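What you see is the complex with one protein chain gone and the rest in place.
Up next, chain A:
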Amino acid sequence: MSISITIDQYSKSFGDNSVLRDLNLDIPAGQFVALVGKSGCGKSTLLRSVAGLEEATGGRVLLDDQHITKPHEQLRIMFQDDRLLPWRSVLQNVAITATDHDRAVESLQAVGLADKVDQWPASLSGGQRQRVALARALASSPEVILFDEPLGALDALTRLEMQRLIEGLWQQRGFTSLLVTHDVGEAVSFADRVIVLADGGIALDLEIDLPRPRLRDPAFLAHENTLLDAILHEPERSHS
């Protein structure tokens, strides 16, 4: 049973700077939603709000029926940086939320790193560390996983590998997913639905109904172009 996300009349400002204004968004349980937009458009703030890391200026966020004021038990984040504890072994890092040893090992197997359990994070490559972070997020079988540009720091090939891995695990386990990315191609290849954020609100809410695994065919590129148009042209529209 996954959990649905409801964002209700949500506003957030930092001092005088209003980042999100009266935003409404419903994400059904099990859906994979991508948030895209220019840097500073508030997509990371929205993700952090869902995680319970930001206090709302107005409105609220609900996971199922629960009003979010602090991190939810069934929610995990995968950050852009791995945020592994450098002084704990790979296995200890994955088992950080007191999940038992077997589940931690299972989780490492799922990301293909079962042979690295006793290593220190410092001895792994960037891609491997990010896979450990994914294993850590999965270890407690959460119902919601938020991805905050998790592939941003990886090289192109590792990124492709990670994309396949995350997509496969999502299909297998059906957790509700919210992905923040600046890469429109990544959004289209992952998501059931892509939200373009601009000027503190939703500029476009686009359904992606392509079969998986997705190829970069004309339909894919058409979606990409629609999204890019929405992201790039939006400010001009607001000025006129």
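One rule holds in what follows: a contact is a pair of C-beta atoms (placed from the backbone, for glycine too) under 8 Å apart; a residue touches a chain by one contact, two chains touch by 3 or more; residues count from 1.
Quick note on the criterion: contacts and distances are computed from a predicted model.
Q: Considering only the chain that is not displayed, what protein name does its UniProt record carry among "Cytochrome P450", "Alkanesulfonates transport system permease protein", "Urease accessory protein" or "Histidine kinase"?
A: The missing chain's protein name, per its UniProt entry, is "Alkanesulfonates transport system permease protein".
Q: Looking at the full complex, which residue from A:40, A:71, A:112 or A:126 touches the chain that isn't shown here?
A: Only one of A:40, A:71, A:112 or A:126 touches the chain omitted from view, namely A:71.
Q: Check each of A:9, A:24, A:109 or A:123 against the chain that is not shown and name the one that touches it.
A: A:123
Q: So which bits of chain A touch the chain we can't see?
A: 51, 53, 70-71, 73, 75-77, 79, 81, 83, 85-88, 96-98, 119-123, 136
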